[in-house]
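Here's the structure we're looking at; comments come further down.
All protein chains of the complex are present and in place, except for one that has been dropped.
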Amino acid sequence: MDQSSKIVAHMMEHDAFSQWLGIEVQEVRAGYARISMKVRREMVNGFLVCHGGITFSLADSAFAFASNGHGRLSLALEANISYPAPVHVDDTLTAEAVELSIGNRTGVYQVTITNQDDTTVGVFRGTVYRTQKDFEEEIAKQGEKK
Amino acid sequence: MDQSSKIVAHMMEHDAFSQWLGIEVQEVRAGYARISMKVRREMVNGFLVCHGGITFSLADSAFAFASNGHGRLSLALEANISYPAPVHVDDTLTAEAVELSIGNRTGVYQVTITNQDDTTVGVFRGTVYRTQKDFEEEIAKQGEKK
Amino acid sequence: MDQSSKIVAHMMEHDAFSQWLGIEVQEVRAGYARISMKVRREMVNGFLVCHGGITFSLADSAFAFASNGHGRLSLALEANISYPAPVHVDDTLTAEAVELSIGNRTGVYQVTITNQDDTTVGVFRGTVYRTQKDFEEEIAKQGEKK
Partner (left out) sequence: MDQSSKIVAHMMEHDAFSQWLGIEVQEVRAGYARISMKVRREMVNGFLVCHGGITFSLADSAFAFASNGHGRLSLALEANISYPAPVHVDDTLTAEAVELSIGNRTGVYQVTITNQDDTTVGVFRGTVYRTQKDFEEEIAKQGEKK
C-alpha cells in the first residue's frame, strides 16, 4: 500500500461521518480521489429528494482524501457547490476529486459528482490550507490521545 | 401557527437527514430561519474534528427553511461556505439565515453559523430557484404518493 | 455566420468594457466560448501584478458569450473564482467557457483561464438565469432605443 492509500485508510477508519454516509474508496493517490456511496432513505430533505448536504459531504470527503494524500495535514478553508440535477434515494453517487493547483501553503481541488447514469449532479471546488504538520506524526499523536 | 411555521414544520417532519442531525427550529418567518444542533461523535471526520459537511448541512437546512417560508417551492442552485474556525464534538451550533435579495424567480440567502461561545465557525451563501409551485399543493401531492 | 457567432458579435460590438480589455473572440458556439486578451500596464493592482478583477472580467465575458449563444437572454446570478497562479503585465490570457449543465431556467458554466505557457491562472464557475427573452428581439429593442 503506498503512502496516499495508507493516509486515506487511516482517515476513513476515524471518519465516523464518512462511515455513516457509507463511503467506499475506489481509488486514491496524491492529489486525486474517487469515492462512492449509495443514497439512503434517511438522507432525504423535506421534499423527499437527497439533502444538498449529503452531496456536499461526499464531495468534501473526496476533497479531504485527495489533498491529504500528499502527506501534509491539509485543512479546508472554503468550498462551493453547484447542483445541476437532483439526487434521489437509491442513487449511487461517485465523487472524483482532481487537483487544480498546489503550492507550498495552499491547494485547490475540483470535485465532480455523478450518479449511476453518469449524469453530473454536483460540481464542487475547494481550497485547503496545507499545514507544516506531517501526517504520520499526526496519526501518532491521535494514537496517544485515545 | 403562521404559514412559514407550518411549511417549516412540514419540511422538518419529512426531512430525515435534518432529523438525524438533531436540528431544532428556533425561529422561522418568510425569508428568515434560526436553527440549532449539537455535534455528536458520529459527525467527526478523519481528524476527529467535525466534518465540513455537517456544518454545511446545518446551513443548508436553514437556507431551505428561510427560502421556502415564502410559500413557493424553492430549490438550491448553488452554495458556498467558508470555515473561519474549527468545530468540535459537543459544540452547539446555531445557523441563522437571512435573505439578501429576492426576485420573482431567484433568491439569495446568507447563513452565519456560530458555536456556543458565539464564535463564527461558518459563513454560507446560497441561491435558490423559486418555482411557480405552491407549497400547499406540493404537500398535498406528497400525501397522495405515500 | 451561425446564430451563436452573430449573437456574440453583437454583444462584443456593444460591450465597451470587453473592448477596453482588448478581448478577441477565438471560437464560439451555443454553450461554449474561447476568448483571449493581453494584460496591459493599466490593469495592475497595487502590487504591480494583474488586478484580480481583470482575470475575473475576462472569465465573466466568456461565461456571458457561452450562455447567451443559445439565443436566450441569460443573466449572471453569481460566480466564483480561484487564483492558482499570479498574472503579470504582457501575459496573454485565454478563457475557455464550457457548459456544465443547462435547464429551462438556469445554466451552469465553468471557465478555465490559462496564460501563454498554458499555466492555469484562474478557475471560474457561474450560474445564469435564462430569461424567456429572445436575443434577436432584444437586439431590435436596443436598436430602437438608440
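Just so it is clear, A, B and C label the chains in written order, and each chain counts residues from 1 on its own.
Here is the rule we use: a contact is a pair of C-beta atoms (placed from the backbone, for glycine too) under 8 Å apart; a residue touches a chain by one contact, two chains touch by 3 or more.
Being a predicted model, the structure only gives us computed values, none of them experimental.
Though it is not drawn, the left-out chain touches A, B, C in the full complex. Contact with the chain that does not appear here is found for just one residue of C:4, C:36, C:57 or C:114, C:57. Note on the undisplayed chain: of the listed residues B:80, B:94 or B:115, the one touching it is B:80. In the full complex, subunit A contacts the hidden chain through residues 77-78, 80, 105-106, 108, 127, 129. Along subunit C, the points of touch with the absent chain fall at residues 10-18, 20, 41-48, 51-54, 56-58, 60-61, 64, 68, 73, 75-83, 86, 138, 142.
Interface residues of subunit B with the unshown chain, by the touch rule above, are 80, 82, 84-85, 100-101, 103, 108, 110, 120, 123, 125, 127.
Here is the rule we use: only the chains that are shown with their structure count from here on.
Distance from the subunit A centre to the subunit C centre is 31 Å, each centre being the mean of its Cα atoms. Residue positions 80, 108, 127 of subunit C each touch two or more of the other chains.
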